[in-house]
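One protein chain is absent from this view; the other protein chains keep their places.
Moving on to chain A:
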Amino acid sequence: MAKGGVSLETKFHVLAVDDSIVDRKLIERLLKTSSYQVTVVESGVKALEFLGLLDDKNGSIDSTSHSATQNHHQVQVNLVITDYSMPGITGYDLLRKIKESTSLKNIPVVIMSSEDLPSRINSCLEKGAEEFFLKPVQQSDVNKLRPHLLRGKA
């Protein structure tokens, strides 16, 4: 997970979230071929934990916590790509938590879904998702991430 040194400076770090083990393998490979540093987690809760948005003491979501600020203990995440349909915290919930967080709201979030529902797509985009990818996600989709990442680094 957290590695010290030069590599964090030069590569974009993408956090991928999916409860499907097959899809985790796929998205990890897709992201690595684009030369991104990748962290893959299996749930929204693990994602919030990784982002520092989870108050460990009582498990509640703490979006204003100082631990959420990206200091040298925190690994920097440049983009979050998440599945929509997950048990527990859905991709939409995760999107909302990130966008409502004072420290992390500028991180671009991308939603993946196997269902092509206009209402779902619209609500995600309205909540601040940059892109909505239909599964199975392909290289052409992952190529669309770069502009969002470059904007963030400016």
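Things to note:
As a convention for this text, contacts are C-beta pairs under 8 Å (C-beta built on N, C-alpha and C of every residue); 3 or more make two chains touch, one makes a residue touch a chain; residues count from 1.
Criterion: contacts and distances are computed from a predicted model.
When the listed names "Histidine-containing phosphotransfer protein", "Hydroxyphenylpyruvate reductase", "50S ribosomal protein L14, chloroplastic" or "C2H2-type domain-containing protein" are checked against UniProt, the chain not shown comes out as "Histidine-containing phosphotransfer protein".
Mapped onto chain A, contacts with the missing chain fall at residues 20-23, 25-26, 29-30, 32-33, 85, 114, 135-136, 138-139.
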